Each structure stands twice: as structure tokens, then as C-alpha cells.
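Here the complex is missing one protein chain, while the rest keep their positions.
The letters A and B name the chains in turn, as written, and every chain counts its residues from 1.
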Amino acid sequence: MTGVHQSPAIELRNLHKSFGLAKIIQGVDLAIHQQERHAIIGPNGAGKSTLFNLVTGKYVPTTGGVYLHGQNVSGKKPYQVNRMGLSRSFQITNIFARMTVFENIRCGLLWSMGFRYSFWNLVNRQRKLTDRVDEILQQINLLARRDELAGVLTYAEQRALEIGITIAGGANIIMLDEPTAGMSASETSYMVDLIRKVTEDKTLIIVEHDMGVVFDLADRISVLVYGEIIATDEPQKVRESSAVQEAYLGSAVEEAG
Amino acid sequence: MSIERQQSTSVKTSLIPIRSAMPWLIACGFLLLLPQFFPSGAGLTIMNQMAITIVFALAYNMLLGQAGMLSFGHAVYMGLGGFFCMHLLNQVEYNQLYLPLPLLPLFGGLFGLIFAFLIGSFSTRRAGTVFAMISLGVGELIAACSIIIVVFFGGEEGVSGDRTMGPQVFGFDFASQLEVYYLTAIWLVLAALGMYLFSRTPIGRIANAVRDNEERAEFLGYSQRNVRWISFCASGFFCGIAGALFAINYEILTEENLNLATSGSILLVTFLGGVGFFVGPVIGAVVFTLLQTVLSLYTEIWQLYLGILFVLTVMFFPFGLTGLIAMHFRPWVLGKAGLLIRPYAKMTVPALVFLFSAVAVMEILFHARHSSIGSEEMNLFGMTINSHSPAPLMIAGGLLLISFFAVRNLAPGLWNAWQDANHQERET
Partner (left out) sequence: MTGLLLFMLCSGLTLIFSMMGVLNFAHASFYMLGAYFGYQISTYVGFWPGLILAPVIVGVIGAAIERYGLRRVHQYGHVPELIFTFGLALLIEEVVQFFWGKSQMAFEAPAALKFAAFSIAGNAFPAYKVFMIFIAIGVFLVLLYILTKTRIGMIIQAALSHPETVQNLGHNVPLIFMGVFGVGTAMAAIAGVIAGPVLGTFPGMAVLLGSIVFVTIVIGGLGSLWGALLASLLIGWLQTFAAAYNLRMADLLTAIGLTEPVDLAESLLSDLWTLTLPQVGPILPYLLMIIVLALRPQGLFGKRET
């Protein structure tokens, strides 16, 4: 376990979120260390996606706070949170389908390479930008499809592109929302390798249903049930915890069986 | 479907890639030579009108095509730019303000920019329908104000001036149509180039991203609102240039330059041309201006035809005229254009009969309802017929019905042929 002495990469303090009368997140406390690979698991409807949206600025918490490197970011807009070094992917593939693969990655890079809202640079002339895009395409093995429209890629390729866009900006906290959902076994193992490769030296938070992926990737696992975290521990201990098995793993095994 | 695809692969090393500069050089040469072929006053007037419409439509498409924002009140930015320029011209004339005429469009652009900045500050918060409705409201507000605020807008008569009162530039005083044509043409090229380059900048690319998926763009560090606002300001700037060119050409601006009809017609021009392409608005503006000039000579109900054309375009060709050309361009490049010849040949006669009989039915009906009492004769395609007797109408109507069913039967064949010609491309 690294970085216990530093301030945590992400800290959730007594986080609550309700939609009308429905309390989706009911008091979550969680600290995720720097360079940790943290998985969040839980049955459907446990509030995993809501938790994601709270951290990334899409939703504003009802009470409680989200701290990024010790700074309170609750109430900040998604783009502000992103500029502080946090980037996320989406459960449902969320790419720019009408642009080329190359341009998709470039969009992910523009802000972090300092282009911001500039209208005095031409993107095609930026040698460093283009080289960096190609580097990332190489990393996610999509260089061969560089000039295809993103919309015509296969599903697995689109998921890889989704991750490419997410990591492009060089954020040091990466949040992935079910990156292997709907994939075959071989695609999944390919994806796990890819995720491991591109998030090296970064903090990774992943929501995932596939237990194989979770136990393979994660340093620690949090189990979210009905808006509360019932356990946070190393994979082996979570697997052995009877409370977790009862609340979640048992049912997951049944579902899978 | 996108032209941008070729762009990203183009040569990056040379300072000005020849391949991307070529179309611009050809366009410049074309503009330079055009007055040789149409030296008449009327020809120059139409060309100037075209040039202004092109700048306006391109600026409009920066919003609609590039940023996905539908504006129903865009005449405001062109109109306000024009009104300010008119006042500047009057300052030049009466108060000895030193301002050479060729620089006027720059100021028009600045005024357009300022207004777009102000109005965009609240209108660009939302995209889609809400933005469209706010733009409509603001457009109506300013059009209505133009009648109330007489000092600035000149009330019903508008504001007029004289472009020739400024300092001469290289011996030109811009009294002749030809000089104005060249001035307009230079600004057309400058503005078009500026808008083209804008679409290649980081903000231009991100505007596309926000158009396609605003949520994703937010999670990449961009505020969708700011991106829309900046696109809106840029569009306002180029609209202002178009307004200044209008002021120089016509030397008068009225409420008509601000109202909903003008805003609507630019949407029509841009959409007819094709919003997904940079050249779309150019083609739209040229075709629209020609249609307007030629059709209005021959028929009173040209606006009805235009309306029908527009609605059909939205329904069947959402990529406009340019999209239609592009659809045939690809089979041509692939060498599969041959597949299209037969179905097109089969279609030609029924389609022409359909077109002419439809026009005939409408013209006869219109004449029958609206001709002055006693004049029952009308001229149709060179024939003189009696619009009040049932025979011509029945013949035209019968032809219309027959050709309609023929076209409908043949259409799937053409559609399939076109798909074949395009589809094989993916496997090669």
C-alpha cells in the first residue's frame, strides 16, 4: 500500500445524495490513496453510478463533501473537476461518433496541452499535439484505424477509444464506469491488460460487475449496498468477509450461475 | 460524409500545403475573372448580392453546422453591424472622420461581435430548442425596437448614406459598381478564409465536439456554455462583416435587415446548401440568389416553390444540395458511377413529366383564382391556354398522377442502385 502518508487522492466525507424522497447515497466515507487501484462493487441499484456522478461533478451532493487532493470540489462543474486532474469514462459508450478516431483523442488532449479556447492556433500545425495523439493511439492499439469515423468501429474498439479519450488529458485520477460491460471473455482480458497499461502510476477507480476483472485489477475493493459502503478492504479479505458474501457476492454468484 | 476526414491526414510539414490552398486559389481567380463574363450592371448587382449572402450564410453555418445551434434571429447581428457602418459612413461624410471605405467591414465585424457577446451571455446557456426560442425572441425584440428608436434605426425609412465620401484609396472612390464588386470579393475571400481557418482551431474543433456530445466535452475540461458563447461571438463577427458589405453595396439599411423573414431566409439558404459541409452555404447562397432572381421573373408564386423545395430538402436530403453532390461523388471516385446510369435514365422522363405537370397544375390553379376578371388566357411553357376551362387542368392533373406513381415505383430502384454504388466501398 503506497502513499498512506500523503493526502488521499480522493476523499468522500459523509456523502449524501437524494432525488426527491429517494435517498440514493446515504453517508459514504471513503479515502482512496494515490496510485491505488480501487474497485467499487455492489448490486444493481446500489448507487455506484450516482457515486461516480457525485465525484465527477455531474451531480451536487445533498450534504457532505468530495475532496480531491484535499480540496473540496463538491458543487464544481464537470469541466472544473476535470481540469483538477480527474477524468472519467462512461458506462454507455460516449464518444464523438461523427469524428475520426484521431479527432476523438485530440479532443481529449486539447485542454491539457494548453490550447483551451484558443482561436489563434491551427490544430493541424501542432506537431507535438499530433505526435501525442498518435502515441496514445499506439497505446490503445487503434493506430491502424486512425482516420476511420469513430461511429464505424466495433464495440470493443469503441470501448478502447472511450478509455483512450479518458486518459488522453493526462489526468492522474482515472475513473472507469464498467469498462468491460458487454464484452466477450477474450475482449475482457484484452481490456484488463489495456487498463493496467494506460493507468500505470495513476489512481484508478473502477466500477465493474465482472468479479474476475475486479479481483484481477484492484488493490482494494469497496462494497456499496443501498447507498452505504459496508466494507473496504483488500480483495482477499473482501472475498472472505461473511457480511459481504451475504449482502452481495452470494447473490452475484447466483446471478452468474 | 465529412470533408474534414481528408483534412486531418493532409501534409503537416510544409508551410502552406498546396492541396488545401488550391481550391482557394481557383476561387480567387474565378472571382477575379467573373466581371469579364457578366460586365452588366445587373450582373454585378447579382454577384454582389451573392457574395454578401455567402458571407452571411457561412457565418450562420458556423453556428448551425459547426456548433449545432439553430438561430431564428441571426439577421440581428448582420443588421446591427450594417446600421453601425451606415452611421460611420455618415460620420465620414459630415464630420470628416478619417476612415477609408475598405476598412469599414472590419468595424462592422466588431459591432457584430460586441452584440453577439452581450446577447450570447444569456442566450448560449442552453443549446437546442431553448437557444432557438431565445434567439427568436431577441430577434423580434430588436426588430421591434428598430421602429421605436428612430434616432438610431431611422424608423420606417431606415438609415442611408453615401459610400463615396471617404478618402480615396489608391485612386478609387468606389462610385462604380465594379470597384464595389472587387472590394466585396476581397472581403468575401478574407472572411471565408477566416471562417475556414476558425474551424481548424482548437475552439473550432471543440465546437464540433460540443455539437455532437456536450456532456462528453464537459468531462474533457471544456465548459459547453463557453464554447457555444465563443462560437456565437465568432459568428456574430462575420455576420457584422456581411452587414457592412450590405451597407456599402446598397447604401441603405431598414427594419427589413433585422426581421424574422431575413433570419428565416438565411436558415433556408444554409440548409438548402448543406449544413454539414464548409462549402454548403456557398452553394446554397449561389443557388438561392439565382433561383430568386430567375424564378421571380417567370412566376408570381416562386416563394411557394421555394417553400416546397425547402420542406422536401429537410425531409429527404438532410445534408442539402452539397450532400446530394457528395452522394454521387463517392461512387464516381470509386468507379461505380456506372451503376447509377440505368436507374437515372429510367427516372428522367417520369421525373421531368412530374415536375412540369406539378408546376402546370399550380400555375393554372393560381391563375384561375387570382387573374383579373375577363382575362382567362394564360401563358404556360410557351402555350397559351384558358385557365378557366377544365380541360388543361384535367390534363395536367392526369399527367401529375401518372408520373407520380411512376416516380414512386422507380424510386426504390434508384435508391438501391445508389446504395450498391456506395456500399461496396467499405469492403475494398
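Criterion: a residue touches a chain if its C-beta (ideal position, glycine included) is under 8 Å from a C-beta of that chain, and two chains touch if they have at least 3 such contacts.
Since the model is a prediction, treat every value here as computed from it, not as a measurement.
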> Since one chain is left out of the picture, which of the remaining chains does it touch in the full complex?
Replying inline: B
>> Can you say which of B:Arg342, B:His370 or B:Arg408 touches the chain missing from this structure?
In response: B:His370
>> From the list B:Ala42, B:Leu103, B:Leu304 or B:Ile341, pick the residue that touches the absent chain.
In response: B:Leu304
>> Applying the definition given at the start, please give the residues of chain B touching the unseen chain.
In response: 64, 68, 70, 72, 122, 125-130, 132-134, 136-138, 140-141, 144-145, 148-151, 260, 264, 267-268, 271, 301, 303-304, 307-308, 310-311, 314-316, 318, 362, 365-366, 369-370
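One rule holds for everything that comes next: only the chains that are shown with their structure count from here on.
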> Roughly how many whole angstrom separate the Cα centroids of chain A and chain B?
Replying inline: 44
> What part of chain A is in contact with chain B in the complex they form?
Replying inline: 56, 77-79, 82-83, 87-88, 90, 94-100, 102-103, 106-108, 110-112, 115-125, 127, 130, 147, 149, 165, 169
> Which residues, counting only chain B, touch chain A once they are in their complex?
Replying inline: 2, 4-5, 7-10, 12, 197-198, 200-206, 208-209, 212-213, 215-223, 226-227, 230, 234
